[in-house]
Every structure is written in structure tokens, then in C-alpha cells.
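One structure, pasted below without further comment.
Left out: one protein chain. Kept in place: all the others.
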Amino acid sequence: MPLQTILLALCALFVAAGPASAAEPIRLGAVLSVTGPASFLGEPEKNTILMEVDKINAAGGVLGRPVEVIILDDETDVNKAVLAVDRLIKKENVAAILGPTTSGNSLAVMGKAAAAKVPLISCSAAEKITKPVNPYIFKVAPSDRLAVARILAHAKTKGYKKLAILTVSDGFGQAGREVLKELVPAEGFELTADEVFGPKDTDMTAQLTKIQGTSPDAVICWGTNPGPAVVAKNRVQLGLTTPLYMSHGVASKKFIELAGDAADGLLLPAGKITAAAKLPGTDAQKAQLVAYATAYDERYKAPVSTFGGHGYDSLHLAVRAIADAKSDKPEAIRDALEKIKGFAGIGGIFTFTPEDHAGLGPDAFIMLGIEKGDWVIVGP
Amino acid sequence: MKRPVIGQSVVQAGLFLLLLLAVPAALPNEYYLSICILGSLNAVIAVGLNLLMGYAGQVSLGHAAFYGLGAYATAIATTRFGLPIPVGMAAGVTLAAAVAWIVAAPTLRLKGNYLAMATLGFGIIISIVFNEAVDLTGGPSGYVGIPRLALFGYTFESDRSYYTLMAVVLALVVLVALHLMKSRTGRALRALHVSEKAASSLGIDIAAHKRFVFVLSAALAGLAGVLYAHYLSFIAPASFGFSFSVQLVVMVVLGGMASVWGSVAGAFFLTALPEALREFEDIDILVYGAILVLTIMFLPDGLAGGLKRLGRKLRRVGVDHAG
Amino acid sequence: MFAGAPQYIVSGLTQGAAYGLIGLGFTMIFNTTGIINFAQGEFVMLGGMLSVCLSVAGLPLPLAIVAACLATAVIGGLMERLAIRPLAGAPPVNAVIITIGVSILLRGGAMLAFGKDTLALPAFSGVKPILAFGAAIQPQSLWVLAVTLALLAALKLFFTATIQGKAMLACACQKKAASLVGISVARMALLSFAISGLIGATAGAILAPITMTAYDVGMMLGLKGFAACILGGLGNPFGAAAGGLILGILESFGAGYVSSGYKDAFAFIVLLLLLFVKPSGLFGKAGVERV
């Protein structure tokens, strides 16, 4: 009699069986954090992939076959990401995997994808994903190192000597903090304070007051919404005037909307997509960026963000590799991916080599300022 | 009065093991195996937590912390200190039990909602340590490179081999729980759940028994943590936070309080449910919440209680026909 | 060393007042039904989110906030009527699980209705800080403190001067006795959920301009509110408010003097030590167990 209790639980499994889909289209899989704390990254990525797949299929697909992307939401949960990748590899037997959105989930599933010899193009930025290089693992988000280098270069031109850092205590913040603590002293600055705030924290006056006590020339705040917007507002409330750099994590209109007037005068490195319209005519990517931005705005009635760009780049790189390899075998796609040179994407110009599966150079970031609620291009 | 066959629970646990081992053959696809592995990991914790909550009546909203302690202990022991995996596993279980032993004394003096708050607070403190002690635990972006489980020279490479191991571990844990509950310790725990006054008047040391079941349930959570770390070879603080502790409590209550089989059923059901709801795309969270509310409403004594009543009804129907 | 103290106290009091309000919501429901409502955090989230959406939809700010609070009160009442009442006979732990299920439903519903972005409510009277006692005080902080005190006074009046208030207290002490003297326990439970929804939503609305709000802020706020009313002594409304203020100050001092990463840990360590010393909270009366 008690054994029947187990059958009830196991039959809930079989409900998930679901019908197998037709074999004809090229099947790609995507694991994105459409819900949960990283949904502001995952949702634009999902929207972009859906938009771009329709565009590719309208233009005849690739190798004459339509492309189908099975998008699974991992809800920013590591267990769900593992289960989703398992399902894509073993049940949907996809040719390549796009995502995951977050560094943590990417690190968790890398091993499974590599073991199954299926190429995975992560949408997250952590350097550990492609260093040391895993033959099957690529990433499209520019490394934090490039963004920090861009900020420090700007700080040098301003003649700042003492810098303080304030980072969020999640995957994104920690990755940034590690690179900041390495490069700030390395570039000849003095690190006066190293403060942290929680992703859900709602008041950072204590940290800012502490930082103010060490009288830095400038403060670098590394985080993603809503934290940095609270930091910007607290800075105004405390009447602080020390220059404040933000990270590419808040390179979206949403940040300006949340921070309101407190965003004025802030500086941050960002992908060119953020201020696509304001790029000089000579920029090679401008046309592509503006087209993507307007198409996204039209279809989803929301301003585009750099994170959506990661979805765009991962999909198009995969499709390009399938075209180059003239086959949808995972092994062939992997080899083709590694040989892609000078691919103009949203995040920048991608060039992969067997040693560099990140593919982006310093040109991925430009320095933006915020004036009266809009972006201003400050430097290369 | 029929003489109880002492080996009844051994037979039940054995049948249960056979059922678990038969599952992979029945599964249409290997993908479900990873759900079964995560389900059995959760079941090990749920069985332990049920001993504490269902039998002894002591609520805990912090058990994900012991799960995490086990996982991080073996991760750090086997990578940073290069210790062999069995030593790492032992370290994981002992650390969870030791921390539980220290915390038990002051915490278990509290009762009801105050005990819930104390365990909740403890769970949050530990999860903050996982998140902030970056150089020890790898911080929020997690701990990478934990070796895949290898015991006595055999590495459990494939999911199928790992599932077989988990089936054996779960069956043993169920057997331990069944035997424990059918002994003087089990009776003492169920007694102090109803009336501590009466239990202590009969010579039962309330504090010692509470501490024992608290440490045992923590050790089982530590064991699950160890097996989880060597399965995924990557762990992050987010999986050991407050929301997982709440999920564990729901598994126990949904499965059926004071029923070992109930917690096993509750654990598998709640692990499989989100995967089964993927078809609902965006509204899967709504369906999940609704199923939770409705199950508790229509099955107040959980899945196990509901099936017991179903069994009794069927038997009565059977009797009517036969009679 | 103590240069930042005034600022820490101000931000601690602001944050703490909100925790206290949320704690009050817990106490209302606990006092009448003995249930710990894990969806309390969601009432706070709804207060913030509904206010933002209604004000974006064109309602003037004060009207939007009042409407949001009333709507949440209705949701609280519906929750009691649909989910809690049918469960009358079952063991108390089932009711807690039901509130967890409802919190998931409310969170999912808010995500689908309001989207996943963080939303901000404009401050009631500007953002220019007032410099006093060596700290920069936001006008909104004064609103938070003022509304909290006002609600506390209203609640004191409600419990001591109105018949419903006294009836609710009667239910808290002895359900059977209350029903014997003609108090409809069911209606009191409904009232307690509605009022708790109102209080929670108010906390959410007045806090939104400072902390901004999103569909998933409920869980952490609910947790802090529960900690506040445990700290103050479960069942004691003013204990909950005091507990909230203390928790807020503990957190901001923790961030200021210990380390910003461990501020929550610091607050919970102090809470646990307090519980071990005084097992029924600061102002809670130790329940004497009749032998």
C-alpha cells in the first residue's frame, strides 16, 4: 500500500514526455533565464532570438532548411539549467546550444555539453568560461576585463589617483570585483575602499558614507539594476559630487528611467548598440546596429539593450558556422565556429581561434555619458 | 494479535529499491534520469527533515544550510586540499552534523514560530557566508571543478550509474528511518511531539532526543549535499538559500507529515512538477502555486494520507463486493 | 569612527519603519488566526506595484496609492475566503503551506501582469535631502516614519476603541470563547487578512520611491517583517513596530561598521542571540505552560 505513493510521483514524470517534433528543420537549443533575478538579461535575449529566427527563416533558413530554436527557461536556477541542457542534448538532440544567460549556470552546464560533444555559445561574460579554453565552449558577452580597462583608461585621462569600488554581491558583481581589484592597482591607482551591496538591497547610504570617508577621486559601481540606480539616488541624497562610473551592466534606458535625474553626469562603458543612433557615420557596425534596434523597438515596443545583443550574436554565429560547415552535425559546427574571422555582430567584431573562444577585442566597449536623460558618446 | 514481522521494513525497502532500479528501463529517454537523481537527492533530505518535523514536531526553515555545508565541505576538501573523495564525503557529513550539534542546544529550547525563526535565521547566516566568503567558497559565481564521484576506484561517469548509486543510498536512508521509527527512539520522538511533559515524566530526555533527531536530519542533508556536489561538479550559493529550505518543508508537508514514504513521494513530486509544467511556458509558476494550494486543501494529510484513505476506500469497496 | 552614525541611524530608521509595518501585518493575522502569513511580503509588493501602475495609468499619486491599498485589502480578504477558510480543521502547518502557495501565485500573477522590470514610484514631496543632525534625510523617509506612526496610532485606537478591534483580540485569545459570545470568528479572520493587506500595501507604497519595487521583492521583505515581529515578541503590534526599527538600525550599523556584505548576517546573529536569551521576543510575554 505505501509503495503506491511513489507511483503517483513518478507518473508526474511521464506527463513531461511530450510528442517528438518533425526531423526536417535544423534544431538549435537555448537555455535562458527568462524569469528569476536575471530575467532582465534573459528576456531580451529570448525576444531577440525569436525575432532573428523569423528573419532567417523568411530569408530561406540555412542550407535550405528552416532553423528551429527550442528555448527553455532555467529561471536563473542552476538545477533547472542542468535539467534543461540534459533535455536539449538527450531528448531534443539539438545541434548547438545558445546560452545560458548567467555565468554561474554556464559554468554548471559546460561539462555536460562538452561531454556530449555539443558546442555551447554562452551569453554570459565570466572569463572562467573560456579560460582555460574548453574546445566545445564559446561565449559572446565581452569580458569584464575589457570594460574595466575602458573605465581605467578614461580615469587616467582625468588624472584621478584614488579610486573606490562598490560591487553587487552576485555572479556579475563578483566577476567585476575580481578584475577591478587586479587592474586598479596594476594601472597605478590607489584602491581606497572595496564595498559590497546585495542584489535586493534598497539602501546603500551606509556604504557610500563609508567610501566618502576615504575621499576617493572617483567611485566605480559594478552591478546590474536596480542596485546601481539606488546608489545613484543615494549619492544625490547624500549631496556627494565625487565622479561615479557605472558598469556595462546598467547600459540600458531602464537604468536612466530608474535613477531619474540622479543619472545625470554618470559615465559607463557600453556596447555600441546602446547609443547606436549617435554613432559617427563612419562606424562599420552602425547600419546593422540601427537596423536591429529599430526592428526590436517595433516588435517589442521596448528599447533595445546590450544583453539582447548577446542573443543576436550567439544565434547568428551558430547559423554562420552551420553555413560554413555545410552540415548540422555538432562536431562540424564546433570546428566551423573556431574558424570564424571578423564576424560583425552586435557586441563587436568576433574572431575565434583555438586559443580564444571569446572572440572580442577592446573595441567592444565605448565610453558613454548620461546628459539630461540621454546617452552622450564621450570617447572611442 | 498478529505478531509483527520485524523484517517488514526490510522487505518494503528492498521492494522500493527494485522499483527504483526498474525505473530507468521504463523511462522513454535518459533526460528523465537527471530528474530522478535530483528527486532522490531531495528525497534523502526530505526523509531526514520529516523525522525532525513530522515525527518529533520540531520545525526547521534552515535545512538548505546543512545541504550546502555538506556540498562545500567536500568541494573544498577534494579540490583545494586534494583529499580523496571518500574523505571529502565524510568531512561533508560530519561538518553538517557538527554544526547542527552546536546550533541544536540553544535553538531547540525554542518552540513553534520562534524555533522556525531561529532555524530560518541560521539558514540565512550560513547562506550569506557561502555568498561572501569568496576566497573559501568561490562566492556568488559558485565553485567549479569538483571531481565527479569516484569510490573504490570506480568513477560514476554516466548519469545511469549515478542514479543506481542514488537508488541504493535512498533505499538505505528509508530503511534507517523506518527502523528508527519502529524503536524506542522513534516512540520517544513521537511522544515528545504530542506532550513533552508526559514524555519527560516517563524518563525521556527531551533535549537529548531533540538534539539527536536534529543532528541526524542535518547529517542526512549533508550526505545529500555531498552527493549533489560530486554529481553536478559545480555548486553555487543560490541553491542553498532560504527558498530551497521552504521548498523542503513543502515537500515534507505535501508528502505527508510523519510518513517516511510520504516524504519520498513529496520530494519526487515537487522535483518533477516544474519540469512537467514546462509545457505551460509563462504561466507555469501560476500552475505550480495553484497545484500546491489545491493539493494541501484536498489532501490535508498529504499524498501519503490521501493514498492511505484511497487504499482504505478500495479495500472497503473490495469487501463489499466480496461480502 | 562615528562620523557616519547619524546617517546610519536615519537610513536604519527608514528601513526599520517599513519592516515594522510589515511586521504589523503579520501580527494582525497571527493575532486573529494564529497563522504566520508567508504571503505578507507579496501584499507589500502589490502595494508598490499597483501604485506605480495606477499612477502611470494617469491617476494622481495619492489616489493611486489609496486605490492600490484598497485593492490589496480585497486580495487579502479573497485569500482568506478562498484559501484559508476551507482549511479550518486541518493542522496549522497546512495553513502556512497554503500561504506559501498563495505567495507563489501572487508573485507569478504580478510577473505576468506588471512584467519583470524594476519600477519606481515618484517621491511624495521631492528628492532634495534635508540636512539635519549631521545626516542627509530624504523627505520620503519622513513620510515613511510619519505614516508608520499614524498607522500605529490608528491601530491602537482600532483595538481599544472599536467593537471589531476588541472582537479580533478576543478571537486571538480564545476562539471558542469568542464564538460563544456571538463574535463571528470567520468574519474576524476575513477582516484581519483585509487589514493586514491594507497595512502591507501601505508599507509597499511609501517604500517604493526609496527602494523601488519589482514582482519579486516580496519574499525578502516578508522575511524581514517576520523577523521584526519575532524580535518584538509575536502577537504584540507595538513590539513588531519596535522590532522593525531595531532590525533596520542593526542592519545599517552592520553595513557601516561590520561589513556591507555581512549586514544581514549581523542583524540575524543579534536576533538569534536575543531569542536564545529571551525566547519570546523583547516585549513578548513568556507563555506560562499550565501543567
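By letter and in written order, the chains are A, B and C; residue numbering begins at 1 in each of them.
Just so it is clear, a contact is a pair of C-beta atoms (placed from the backbone, for glycine too) under 8 Å apart; a residue touches a chain by one contact, two chains touch by 3 or more.
Criterion: contacts and distances are computed from a predicted model.
Visitor: According to UniProt, what is the chain that's been left out of this complex called? Choose from "4Fe-4S ferredoxin", "ATP-binding cassette domain-containing protein", "K+/H+ antiporter subunit F" or "Fe-S oxidoreductase".
Guide: Per the UniProt record, the undisplayed chain of the complex is "ATP-binding cassette domain-containing protein".
Visitor: Touch as defined at the start, partner being the missing chain; which of B:V87, B:A105, B:A198 or B:L294 qualifies?
Guide: B:A198
Visitor: Which candidate, B:S60, B:T185, B:S263 or B:T295, sits in contact with the chain we can't see?
Guide: Answering carefully, the residue with contact to the hidden chain is B:T185.
Visitor: Which subunit B residues would touch the chain omitted from the figure, given the whole complex?
Guide: Those residues of subunit B that touch the unshown chain are 1, 6-7, 10, 176, 179-180, 182-185, 187-188, 190-191, 193-195, 197-206, 212, 258.
FYI, only the chains that are shown with their structure count from here on.
Visitor: Based on the touch definition given at the start, go ahead and assign the chain network to line, ring, star, complete or other.
Guide: Shape = complete; every chain linked to every other.
Visitor: Calculate how many whole Å lie between the centre of subunit A and the centre of subunit B, each centre taken as the average of the chain's C-alpha atoms.
Guide: So the centre of subunit A lies 35 Å away from the centre of subunit B.
Visitor: Subunit B to subunit C: how many Å between their CA centres?
Guide: 32
Visitor: So which stretches of subunit B touch two or more other chains?
Guide: Answer for subunit B, listing residues that touch two or more other chains: 131-132, 285.
Visitor: Indicate the residues of subunit A shared as contacts by at least two other chains.
Guide: If we look for residues of subunit A contacting two or more partner chains, we find 35, 169, 196.
Visitor: Would you tell me which residues of subunit A are touching subunit C in their complex?
Guide: Listed in rising order, the residues of subunit A that touch subunit C are 35-37, 39-40, 43, 169, 195-198, 200, 202-207, 209-210, 213, 225-226, 229-230, 233, 236-239, 254, 257-258, 260-262.
Visitor: For a test of understanding, state which residues of subunit B touch subunit A in their complex under the given definition.
Guide: Touching subunit A from subunit B are residues 12, 15-16, 19, 23, 27-32, 34-36, 38-39, 131-132, 134, 139-142, 144, 159, 232-236, 238-239, 255-256, 259, 261-262, 264-269, 272-276, 278-279, 285, 303-304, 307-308, 310-311.
Visitor: Any idea which subunit C residues touch subunit B in the complex?
Guide: Against subunit B, the touching part of subunit C is residues 30, 36, 38, 83, 86-87, 89-91, 93-94, 97-98, 100-105, 107-109, 111-112, 219, 223, 226-227, 230, 234, 259, 261-262, 264-265, 268-269, 271-272, 275-276, 279-281, 289, 291.
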